[in-house]
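Below you will find the structure I want to go over with you.
Of the protein chains in this complex, all but one are displayed in their positions.
Naming follows writing order (A and B), and every chain is counted from residue 1.
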Amino acid sequence: MDKTQAASLISNVREVSPLVHNITNTVVTNFTANGLLAAGASPVMAYAHEEVADMAKIAGALVLNIGTLTNEVVEAMLLAGKAANEMEIPVILDPVGAGATPYRTATARRILKEIDVQYLRGNAAEIANIAGKKWAIKGVDASEGPRNRDSLASKAAMMFGCTVVVTGEIDTISDGSTTIHLSNGHPILTKVTGTGCLLSSLLGAFAAVEPDSLLAAYGALAFYGVASELAAEQTGNRPGSFQIELLNQLSLVTPTQIEENIR
Amino acid sequence: MDKTQAASLISNVREVSPLVHNITNTVVTNFTANGLLAAGASPVMAYAHEEVADMAKIAGALVLNIGTLTNEVVEAMLLAGKAANEMEIPVILDPVGAGATPYRTATARRILKEIDVQYLRGNAAEIANIAGKKWAIKGVDASEGPRNRDSLASKAAMMFGCTVVVTGEIDTISDGSTTIHLSNGHPILTKVTGTGCLLSSLLGAFAAVEPDSLLAAYGALAFYGVASELAAEQTGNRPGSFQIELLNQLSLVTPTQIEENIR
Partner (left out) sequence: MDKTQAASLISNVREVSPLVHNITNTVVTNFTANGLLAAGASPVMAYAHEEVADMAKIAGALVLNIGTLTNEVVEAMLLAGKAANEMEIPVILDPVGAGATPYRTATARRILKEIDVQYLRGNAAEIANIAGKKWAIKGVDASEGPRNRDSLASKAAMMFGCTVVVTGEIDTISDGSTTIHLSNGHPILTKVTGTGCLLSSLLGAFAAVEPDSLLAAYGALAFYGVASELAAEQTGNRPGSFQIELLNQLSLVTPTQIEENIR
């Protein structure tokens, strides 16, 4: 990946300010909206069956997050997803907690079956549980090492026909043929709720301005990872302060800072 | 408007601590509740059809915000609104995103038709889209200048029989016969989600303690605008920190500071 090009994508987000339509869980709505605003995008949340298709059609990206599902919300996701597909608007799926209950796993699979999803973003356990293969389950264990992580990402990408982003200590992006890595970020991200959800929504903002799936994902992860490192430098081991400083850094971080710090 | 009188209204809010019943969107609930608490009011959120009328009847004001509608929530708004009307409790409508989808526009109009709303608070685009007139649509364009903004506010006030508050770089308040302006506030308010929603809920707190519609609105906007200026002085261009400091300033700002800074 061209680091300069990837690092510059945030400038496009800030210039275009794409509308990102989120159908997301009730825990992270505020943090997601503020994170998108800080990055320069325009967030909207809409759930009513009467309006989700209309909203998705005017958006630059649609983000579906199954963190606090109900059947009514699932129907809204399918209505919005089909409208987005019609208009060729990128759809991002964040399968929060897939594997924790059969309902979540089944819902994530149903969305992947009925909607043409451009990005599937989750941790290794979530992706493996959706894929449901032995090779995938093995991949959950970080001790299995990078080979399994790569195999999980690329096989899931082929299985679902989308770009898969597996986040963790090392992030893996694969479209099934090309697999790339980043190792930006900070452990304190795991102590603040919704940091993964916000990354999925930011992926939507980047996908809205950059059609190349791998490049957009690489740019979004670099932006988010570097911003979180800069925030953690300021706040250390204080999760309350980190949540706030991360919003600040999403607004302040420059393409040059990103490029210099991509790992 | 008497600036001293308007600036002193926050003291009444802090003394009376009016109960403000919010039926609002899922993005801003926490920030709205914390903003009302910081200002000295008592927030409550209640949505169940079984209790919204009971809750509205014991409140000092009812705030309806259509940011994340569903039909179930619309029915709750109508039940609560009718109960508030019976008890002559002020109702505030925030038509978030009116115009973005036909459903939102229609819902805002339906509430205005079925409920006696005392305040309609939105940006120029939202108000114009609800009014649906050519003169109104023109008013959306800020380049059209103050004449169109005033015309939008006063005509919408006459059309809906309420006090209209159009917020933007300059805020316009009109009851159809008198139109007044303020220019407090700070651009960073647009980088934090729910700052408009919180203003609508604070308008409820002020309406609960001051029956004069123009005065209560003027007082609420001055209070909020000055608090946001004081917050921005501390935080500069950092949206995460601003969100927090705004809550601090809503708690700390004094009538004297408000009076000295009303513009």
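Here, a contact is a pair of C-beta atoms (placed from the backbone, for glycine too) under 8 Å apart; a residue touches a chain by one contact, two chains touch by 3 or more.
The shown structure was predicted, so the numbers you read here are calculated from the model rather than taken from an experiment.
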item: Options A:Ser17, A:Asn30 or A:Asn65, residue touching the unrepresented chain; value: A:Asn30
item: Candidate in contact with the missing chain, chosen from A:Gly97, A:Gly122, A:Gly204 or A:Pro255; value: A:Gly97
item: Touch with the omitted chain, as defined above, among A:Asn129, A:Ser200, A:Ser228 or A:Gln243; value: A:Gln243
item: Residue numbers in subunit B that touch the chain omitted from display; value: 26, 29-30, 33-34, 37-38, 43-51, 54-55, 58, 72, 243-248, 251-252
item: Absent chain, residues of subunit A that touch it; value: 25-31, 67-71, 97, 100-104, 191-194, 237-241, 243-244
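To be clear about the criterion, only the chains that are shown with their structure count from here on.
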item: Subunit A onto subunit B, rotation angle from CA fit, given as a multiple of 5 degrees; value: 120
item: Mean-CA-position distance for subunit B and subunit A (Å); value: 33
